[in-house]
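Our next item is chain A:
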Amino acid sequence: MIEFHLDARSGVAPYMQLIQQVRHALRLGVLREGDKLPTVKEVVARLAINPNTVSKAYRELEYEGLVTARPGVGTFVTKTLGSLSTHEPLRASLQDWLAGAREAGLDNESIEALFLSTFRSFSEART
Partner candidate 1 sequence: MTSALRTEQLTKRYGRRTALDRCTLDVPAGHVVGLVGPNGAGKSTLLQLACGLLDPTAGRIETLGERPASGSPRVGFVAQDTPVYGGLTVAEHLRLGAHLNPSWDATLAERRIAQVGLDPAQRAGKLSGGQRAQLALTVAAAKRPELLLLDEPVAALDPLARRTFLQGLMELTAESGMSVIMSSHLVADLERVCDHMIVLVGSRVQIAGDVDEMLAGHHRLVGPRRPVGEGSGWDVIEESHTDVQSTLVVRSTAPIDDPSWQVNRLDLEDIVLAYMAGAAGGAGRERVLEGQR
Partner candidate 2 sequence: MIWLTWRQFRVQVITGAALLVLVLAAVLISWGEVSGLASSSGYAGCAGTACAAAAETFLDALQETASRLVYVGTIAALFLVPALVGVFWGAPTVARELESGTYRMIFSQSVSRGRWLLAKLGLGAAAVVAGVGLLSLLLTRWAHLIDQAAGNRITPLIFPGRGLVPVGYAAAGFVIGVTLGLVLRRTVVAMAVTLMVVAGLQVAAPLVVRPWLAQPISTAAALNVDDLDGIGMNVETGEMHLRVQSSINGAWVLQNTVLGADGKSFVGPADLTKCGPRAGFETCQEWLKSQNLQVRMTYVPGAKFWTVQWREFGLLVALTTLLSLLALWWIRRKLV
């Protein structure tokens, strides 16, 4: 069983933080197929957050096919995420891109701003 926590200052919506923590636990292998997630009531009683937030996060995870809810029993992990090794090729190409940016004369802040704004418009376009 994993334990959730919330970072009020991250600016990330609470339900998204819960989703990220489950994904992270799946990636690290902390959660495996068949493991049970804490019930909505347990999460809510621990974090003092809105039950709908937890339900929304669990629904999202279910929609992604990572977990499945069995009514009256609990929510269970149904899939593990690929290991960190699959990230390697992506990391290499990102490093290439960063090198290119530096050559073009961008400093760290500009690179970060460019990345974030591109990332944001990219993800907004996809959702």
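In picking the candidates, the idea was that all candidates are chains of the complex that A comes from, given by their letters.
In this text, a contact is a pair of C-beta atoms (placed from the backbone, for glycine too) under 8 Å apart; a residue touches a chain by one contact, two chains touch by 3 or more; residues count from 1.
Since this is a predicted model, take the numbers as computed values, not measurements.
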Complex partner of chain A (touching, any copy) among 1 or 2: 1
Complex contact set, residues of chain A against candidate 1: 6, 8, 11, 13-14, 40-41, 44-54, 124
